[in-house]
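Rather than the whole complex, this shows some of its chains in their spots.
Chain naming follows the written order as A and B, and within any one chain the residues start at number 1.
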């Protein structure tokens, strides 16, 4: 087939540059257009000097029709609220869209509006956009016009939790997710809080009890497992560029009418069965570190007993499997390529 | 009074250099002797070049009597197992000792031998050595011959938990402690696992369900609050030199016959009352980061609601309040100085 022509809308951030980086080595897709309000007319390589000599795309003024004409698919890297409107324009102009924002991830307009504090600009679309996690939704992604690319923290929690909940191995309430993210998750806008000297040599919690990825986790685990769950989620800012480690505390259940609680081995076997076909999700014996998956689309997960609980540990790269790698994986599925093309 | 003369036994590690650093600016104490098997005869400043031009102590061969003669107090920075024997020799030789190892922290020989996997060399002393946390045990520290200096992780958990348990504000079971430590906690011996390129840009859990600081936390919370507790403790290696952040998930109780669950505000008020006299423990409104206490003996703690739980967040510097700062604070109490002397 022909090379997939890709555009990026909102090209100045870290997820955008990661898309550009991954496309450099993609054998069947090519970056052909980019827009960014702040940097119109500049070469993309001027904004991201790591592309110098490797990419001659110029940042153009956003025009949905012009972009749609050039691109088979657009990576929409805009913030929530702003994104939905642009996604609509692009879809109407006839191109397929992978939306990096949270605008189409949740099932409920009400939940969205409560947690994001904005009126949804395209509410009738909510619930109709597939969640871009090919491990569970490949069939719908294949033909989707619009894909809601998953959140980074949710990916690190949904992937270990969903199979265990579905298999009835763990309790659905009393799930505690303690997540640690690299600083790139906070974006590339100029803020004192993410200056080097504020975040280096320091770890801190933020958004305790109030982070928007909490409801996304609950929503998706329910959609995948068929069972409602209630989780407690605490994100932490960790002094590193990339990576998310989620340490998840769960209670084992008496599964399948058996008379004993599910063990760490039972959970491991459940993961192996669930992710048998997956090219990226890897249950591991060792305790995963974010470095083990840095810069890759891989997911490593391990499980250990601790007191009367089980501890699930999941490592991803927040910019790759947590954002841009997942987007490329979605694109591969959308265009009939092997899901790992350009991602190994 | 006269200047307190201080010795360090086991002077090559990070806690030893931190003691030496803190003594540089202590107005009423002075480092006068140091021993280290590996580096006998060398100037201490050769092992720790940050002392160049500031400290002329030479590393001498360990001799309990010789050390005892020179020193009013000895900081014993040896590993567990090796430490107890040396502490005995030093105490018998007539000097007071602050022991950095775990050898005298626990109440039970059985628990010690189970978790540390060694036969305790001085078991009859177990239960008779004061735990060096002046916030709770100043009276006993004052006259102690031997002080068991607290563990770093335990300090970050005991201080927020104990007052709340004592006041009956939270459940005694179902406490989850997710702790993140800087790499200095892993010590200064040459190991691949703590090379720069192994730990930089990476966060990982270790010792899940098996770390020895778990029983220390339970033991001390019980001693302080009078109530047995059962906690789940997971330490993480974080890419930074120093600092511990503990994120602690607890369940509020109906306190004092009231009909409603304890709130975050109740917990905050309880801390304020408990630590009213403390010069170092600071309940704070903001979410503490390890950077806020880096290099200091301060403890910052905050509390937030999250779902049906409360989340306690406590930041300390693992080398200061988590080790050498606490030791200086103990020394101050032992020698009748204000506890904050040299630590502000």
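Assume contacts are C-beta pairs under 8 Å (C-beta built on N, C-alpha and C of every residue); 3 or more make two chains touch, one makes a residue touch a chain.
The structure displayed is predicted, hence computed values, not measured ones.
J.: How many copies make up the whole complex, given 2 shown?
T.: For the whole complex in this structure, the answer is 4 copies.
Going forward, only the chains that are shown with their structure count from here on.
J.: Counting only Cα atoms for the centres, state how far subunit A is from subunit B in Å.
T.: Distance between chain centres: 39 Å.
J.: Can you check the complex and tell me which residues of subunit A touch subunit B?
T.: Residues of subunit A touching subunit B: 176, 178, 180, 182, 198, 200-206, 208-209, 230-234, 236-243, 245, 247, 249, 287-292, 294, 304-309, 311, 313, 315.
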